[in-house]
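The other protein chains are all here in position, but one chain of the complex has been omitted.
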Amino acid sequence: MSHLDSFAERMTRKVARSTSRRSLLTLIGGAITGAATLPVLPVSRAQAQSHGGTPSGMAPQTTGNPQDPGDQTQCDYWRYCAIDGFLCSCCGGSASTCPPGTEMSPITWIGTCRNPADNRAYIISYNDCCGKSSCGNCLCNRNDGDRPMVRPQANNDINWCLGTESAIYNCSTAVILGVAVDEK
Amino acid sequence: MSHLDSFAERMTRKVARSTSRRSLLTLIGGAITGAATLPVLPVSRAQAQSHGGTPSGMAPQTTGNPQDPGDQTQCDYWRYCAIDGFLCSCCGGSASTCPPGTEMSPITWIGTCRNPADNRAYIISYNDCCGKSSCGNCLCNRNDGDRPMVRPQANNDINWCLGTESAIYNCSTAVILGVAVDEK
Amino acid sequence: MRRAASRIAIAMTIAALHVAAPAIAADYPQPLPEEPVPAVAVLPEKYPESWVFVHDLHFNSLPDGRVAVVDVAAENRNVKGQIPAAQFGNVLPATTRPEILVGETFFSRLTRGERTDVITIWDAKTLSPKGEIVLPGGKRGLFVTLKNSLQFTNNEKWALVFNFTPGSSVTVVDLDARKVLSDIDLPGCSLVYPTGPRGFTSLCADGTMTSIALDAAGRAGPTVTSKVFNDIDKDALFMSPAMVGRTAWFASFTGNIRGIDFSGAAARDLGMFEIAKPAGGDPEWRPGGWQVITADKAGLLYVLMNPHGKEGSHKDGGTEAWVIDPVKKALVRRIALKNHSVSIEATQQASPLLVASKPDGSLDVYDAATGAFQRTIVGVVHDPMTMTAAR
Partner (left out) sequence: MRRAASRIAIAMTIAALHVAAPAIAADYPQPLPEEPVPAVAVLPEKYPESWVFVHDLHFNSLPDGRVAVVDVAAENRNVKGQIPAAQFGNVLPATTRPEILVGETFFSRLTRGERTDVITIWDAKTLSPKGEIVLPGGKRGLFVTLKNSLQFTNNEKWALVFNFTPGSSVTVVDLDARKVLSDIDLPGCSLVYPTGPRGFTSLCADGTMTSIALDAAGRAGPTVTSKVFNDIDKDALFMSPAMVGRTAWFASFTGNIRGIDFSGAAARDLGMFEIAKPAGGDPEWRPGGWQVITADKAGLLYVLMNPHGKEGSHKDGGTEAWVIDPVKKALVRRIALKNHSVSIEATQQASPLLVASKPDGSLDVYDAATGAFQRTIVGVVHDPMTMTAAR
């Protein structure tokens, strides 16, 4: 458990950087520090029938950094291992930025995704972007590690536009919070 | 013009049966009694690319009356010669009835459709059904005789949910008002 | 500004009637009769048992969710009407009166502005709103629709609303008085399962469940927490059970079935049994989809099964419905579905139909007893997540 403990520590420190996030975390009981394998956002199996969604047809968006490989408009981009919702990369944002005029949710569900370039496991924070209606582009859903609503912090069906000015869901990001295990 | 005059007379009498409709007609200046060839409701060429819409895939709905032939879920049903919008037959209503919980618009645009069974030309009133969101089924659009917004009473792009409690458009009906020319 | 009325008169010029004097077909001496306007359809107060409420999450416009009322037994005219269910709405048809409850959320400017959560009470016959109860606090839980987010208790006199902020709580609503009775904090637990004469149970993140009896004022009374029974890590229960009377049958991720008796003041675990796993899985058969388990009136269970079951496959939908007798704990029959399906629901007729919703929003209907395919109903909804058969 020592690896996990140090992960939890890192997470706690990181989370503490954001007051609003922390206060929300208090509500859910510190959920983000544990049991946070691969939760994701509102599933619509009706639209993304095949596991991982269908190719978006969008023009490829890469970071240009070989250490961060892949196309951010596609469901198989490495950071999206636990995402569920419309990809903000297809909506005016990016993998780590909300589209203009939306608000990034302060509370978030997180996943652990392996970066195929450097083979590190990264903690990815799937912050929702809120305040405009369903983006409608690039629906992507992967349920590995998802658990039912009984464990909200691991459930991808929840609209995490909580603590935002508007609860309307627009799209989901996949922000790098750090590596999963402290390498020191 | 005598045929048309008698048509106009018939229409006026018919319209006068509905007080609320008449009061609205006053606003538009008696539009319904003239220049009312083939106006229809909000077009979405984006969805109904081919003229007349695409087959609905719905189970056929017929009146059972051989004098009123055809499938009311299909865009090519004879009464729909000037319709534009979602067919109420696919939404819980029928060709002449609004779906439950909607309100039929008192003002309407009308068309003249030939019934292939009795070869008569009928005046069809395309009343919109209002107060619930877009039905979403059986979009049908035929623009024969449609004219731009400059002539509202002949324009099918207008939301005719006017004078109703809510202006939200749900679907369109095609009600028989009478034959186009008095046969006496 | 005054504009000459003459303009209107000119506009009224008869443009083109395109109609010559019609030939009168000898076969039809009389024209079709005039039809009355306005004309609006009405529904029966008590819906036939072949009718199903199909909830449309409407992912492309979550603020504009709705529910379709569908007759799955009819040859045509299947869609009977629509009920709005805005923004991750819930639908709950009453059985004791001709009413349908919808939990929904609005913003004064559609996507921004003031938030208002309500229960709207719809008249079953007219599909018109007949009442509204505003829910305070802007905390109604918003997630992909689950039936146990809005439930009745107290013989349908009260409604229970599950809130999530992400703190959990339950709002108790008096439907007769049209007012909120109480708010009950529920840390660590989710959803509401009506329990006993006047109470509910919630499933908790530690694998237990907690039953709360309500007093006459809707306040929390005696509370009973069960032993740990839900192995969320290894074999979590799907949240939506099939109800047979007051007994709920939950499917688990790997394909076990657990019964919970909600008839008493505290929920009672009836234990779990395994569904025999026939060959043919790759890697194995597991339940898959959104609403994966349903029951008919005789108490048989139907479970939507996915041959490609593994970790993470639980929402992938399925290709067969397995019929299970929970009394004999036996797999009775397998129904091969025509299409990959998202959710299933059995109607409550003596000869039940099995309805399977598909990703394109259409429904496939099967004879539940024989598995014979009956019909496809297209144009029902956009995203058919849950279905609720009329009772």
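A, B and C label the chains in the order they appear, each numbered from 1.
The rule is simple: contacts are C-beta pairs under 8 Å (C-beta built on N, C-alpha and C of every residue); 3 or more make two chains touch, one makes a residue touch a chain.
What you are looking at is a predicted structure, and each value in this text was computed from that prediction instead of being measured.
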Shown chains that the omitted chain touches within the full complex: A, B, C
Touch with the omitted chain, as defined above, among C:L160, C:C204 or C:V244: C:C204
Touch residues of chain B, complete complex, unshown partner: 24, 27-29, 31, 38, 42-47, 49, 51, 107, 131-134, 136, 139, 141-152, 155, 157-159, 161-162, 165-169
Contacts of chain C with the absent chain, listed as residue ranges: 1-3, 5-8, 10-11, 13, 15-16, 58, 60-61, 63-64, 84, 86, 106, 108-112, 116, 118, 120, 129, 132, 184-189, 204-208, 210, 212, 220, 223, 232-233, 382
Touch residues of chain A, complete complex, unshown partner: 1, 3-4, 7-8, 14, 18, 29-31, 33-37, 56-61, 65, 67-68, 73, 89-94, 96-104, 106, 108, 112, 114-115, 117-122, 125, 127, 129, 132-133, 135-138, 145, 147, 151, 153-154, 170, 173, 175-181, 183
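The rule is simple: only the chains that are shown with their structure count from here on.
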Maximum inter-chain contact count - chain pair: B-C
Euclidean distance of C-alpha centroids - chain A vs chain B, Å: 48
Whole-Å gap between the CA centroids of chain A and chain C: 28
Per-residue multi-chain contacts in chain B, two or more chains: none
Chain C, residues touching no fewer than two other chains: 382
